[in-house]
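For this view, one protein chain was removed and the others were kept in their places.
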Amino acid sequence: MTEEQRKKLHEIIYEADTPAGKLFDIILLSLILISIIAIMLESIASVQLKYGFILAEIEWIITAFFTLEYIARIIAVREPRHYIFSFYGIIDLLATIPKYIGLLFPGFGFLLAIRAIRLLRVFRILKLIKFVGAGNNLAIALKKSRAKIFVFLFTVMVLSIILGTLMYMIEGPENGFTSIPKSVYWTIVTLTTVGFGDITPHTPLGQLLSVVIMVLGYGIIAVPTGIVTSELANQNKDVHLNTQSCPNCGASNHKDNAEFCYNCGTRLH
Amino acid sequence: MTEEQRKKLHEIIYEADTPAGKLFDIILLSLILISIIAIMLESIASVQLKYGFILAEIEWIITAFFTLEYIARIIAVREPRHYIFSFYGIIDLLATIPKYIGLLFPGFGFLLAIRAIRLLRVFRILKLIKFVGAGNNLAIALKKSRAKIFVFLFTVMVLSIILGTLMYMIEGPENGFTSIPKSVYWTIVTLTTVGFGDITPHTPLGQLLSVVIMVLGYGIIAVPTGIVTSELANQNKDVHLNTQSCPNCGASNHKDNAEFCYNCGTRLH
Amino acid sequence: MTEEQRKKLHEIIYEADTPAGKLFDIILLSLILISIIAIMLESIASVQLKYGFILAEIEWIITAFFTLEYIARIIAVREPRHYIFSFYGIIDLLATIPKYIGLLFPGFGFLLAIRAIRLLRVFRILKLIKFVGAGNNLAIALKKSRAKIFVFLFTVMVLSIILGTLMYMIEGPENGFTSIPKSVYWTIVTLTTVGFGDITPHTPLGQLLSVVIMVLGYGIIAVPTGIVTSELANQNKDVHLNTQSCPNCGASNHKDNAEFCYNCGTRLH
Partner (left out) sequence: MTEEQRKKLHEIIYEADTPAGKLFDIILLSLILISIIAIMLESIASVQLKYGFILAEIEWIITAFFTLEYIARIIAVREPRHYIFSFYGIIDLLATIPKYIGLLFPGFGFLLAIRAIRLLRVFRILKLIKFVGAGNNLAIALKKSRAKIFVFLFTVMVLSIILGTLMYMIEGPENGFTSIPKSVYWTIVTLTTVGFGDITPHTPLGQLLSVVIMVLGYGIIAVPTGIVTSELANQNKDVHLNTQSCPNCGASNHKDNAEFCYNCGTRLH
């Protein structure tokens, strides 16, 4: 394969600016979607009975395409290692392999659901700065608040173990709290305000403690929200004021589109 | 119909400043409300048995009024196309037609619930700048955070498909997770902390993964909240910019303590 | 009753600065608490059987005290009308009367739960500026965002009616959605992420629409949160900077405890 051919292939597979590249990406996304729907339909017993054979065939065809695509992606770059060990490279591999493993060990086939992650490529195709920027902003906000979120989750976990054990001691196996792990599970179901209702407290004391857990959960949901919100609000603030300071009076916090200092009227650049 | 009559009609139907216009709007809203209540009552088997005939009559009378109103609205404007294809124009049509379609295809009659959207006209009648402003602020905040919310929802969807498939593999049909689509449904029920409890995990591993899903859902609720809040907070901040505009270049949105125009350097007072 | 006696009575009943006044308030709150607990216990069948007589007696004694207190409150002020038609005056009356009405019409006795509102007096006794300030801040934030919250609730209501009707058409009476009002009830249960699970969708289409409702509910919870948060954040901002401006250079936004201008060093007062 000549260098030029590789360049052409790279343009089609990795970029979405040329018509060919765009077409490739749209076909790829469509196949991912079809494949996910096929896997889902296959898991419904009645559909499987009737259309199982066709669905299996569709999946094999798509898997074949994905395999070829994976090989093409490796060929199209100069340093294949970069692609293979990148986030998308690993996902692409994990989206193809389970089908082959499924031949030997049936039951693993459903791991193909990993293909859903490939859908995230949609953001690349949309190529809208806005969406990428939005994603980045969210990612940055979550990354910055990582430490706070970790402290929060760890404390919630410790709290859940203690409250769960208390509920186990109060309610006991006769009311559905058959073990401490199950009680902890119930506590988290309640604390997160999910409330399945598969297990519920029956003793007055248990209901009292439940009320405390619920109000607690209702209250501490404020914490992750507060963390993320204040981080995002901070970003917004930073964006709107620029960092230059007036060469004459030194006033800072100028508006982004300011031409003159708001304090002394000197031209800013 | 003379131009003057049309003007008069327009005033009554489209405006709410004259007593006649106000009266028209109040009658309209009352009829919408009565009609919605009638549709609701009709769907209750025991009420339908007893008062079905009266309710049907009420609905026909109101539908007749709505039909006349729709025609009047078309007559009262110079360019009917503008009204017909406007948001309210389409809603007004959709609020009338199902009754007639219901004559031919029974069962479509309940589409009349679309009439509820007409209730949003209430904001126009209240004509309180405050409410309109509040609605606009909310709409702007939601519009500005559209990209972030789209990224968020898409990621949640991908996550739900993967986690749902995992739950299907762990719990299996014998525990109520009869298919992948049903498992994904359950995952979203859990992730959004709704927690119906119609399907619940029974295996220890399934309960462990459920806990992860719940804590995840409890945590990521912070994201849309953070997005909307920071957007709304940002709006509030803009209020703190002062209202003067530059006497020279007309630029507005000056900082509260600005002495000189940030655009042309002219002294502001 | 002399003017001096009235003054003394006013001091005891309405104020909490003197030892006698404090004692009165603490006794009052204790009686309210005891009375609420008695009403609660009375409603438990097994307790009622065993201790019903004693509980009834306790309630009568407390009601007698409340009656005397109500009369005393009227006597102790110069313009009784002001007290009688104030918020607390009406609550005080409503907390006493149901017991007497209950003599004639049994079953109304439980309206005594209104007594719980009297517990809000606790904030007056604590007399901690902090708590009153906190309450005021919350009240102001809620009041300021009233218009936004009204628009939000109205839109949610319209949405619930439409989605509920759709669910009724999709699921139908055979799946528990026996009427439109019940479907609307279910929609709100789902939209608010409460999710009782007494009614659940059984058809694939119904589950799909449920997923949309849940994600919607999960998302729009962001709106009231955003409204209140941005309002509270705004307050915080306002509190921290005072409104004075420098007599020399006119710089504003001084810190609350600033003695000198941060811009030119002139003394501020």
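By written order: A, B and C. Residues from 1 in each chain.
In the analysis below, a residue touches a chain if its C-beta (ideal position, glycine included) is under 8 Å from a C-beta of that chain, and two chains touch if they have at least 3 such contacts.
Computed from a prediction, not measured in an experiment: that's the story for all the values here.
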| item | value |
| --- | --- |
| Touch criterion as defined above, residue of C:I84, C:I149 or C:I162 at the omitted chain | C:I149 |
| Contacting the left-out chain in the complete assembly, out of C:G21, C:G102 or C:P181 | C:P181 |
| Interface residues of subunit A (partner: the chain not displayed) | 147-148, 150-152, 154-155, 158, 161-162, 164-166, 168-169, 173, 178-181, 184, 190, 193-197, 200, 204, 207-208, 210-211, 214-215, 217-219, 221-223, 225-227, 229-231, 233-234, 250-253 |
| Positions on subunit B contacted by the hidden chain, ascending | 193-197, 225, 229, 233 |
| Residue ranges of subunit C at the interface with the undisplayed chain | 36, 39-40, 43-45, 107, 110-111, 113-114, 116-117, 119-120, 122-123, 128, 130-131, 133-135, 137-138, 141-142, 149, 153, 156, 181-182, 185, 188-189, 191-198, 221, 224-225, 227-229, 231-233, 235-237, 240, 253-255, 257-267 |
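Everything that follows uses one rule, which is that only the chains that are shown with their structure count from here on.
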| item | value |
| --- | --- |
| Rounded Å distance between subunit A and subunit C, as computed from the means of their C-alpha atoms | 39 |
| Subunit B-subunit C separation of Cα centroids, rounded to whole Å | 28 |
| Overlap residues in subunit B, where contacts from two or more other chains coincide | 181, 193-197, 221, 225-227, 229, 231, 233, 257 |
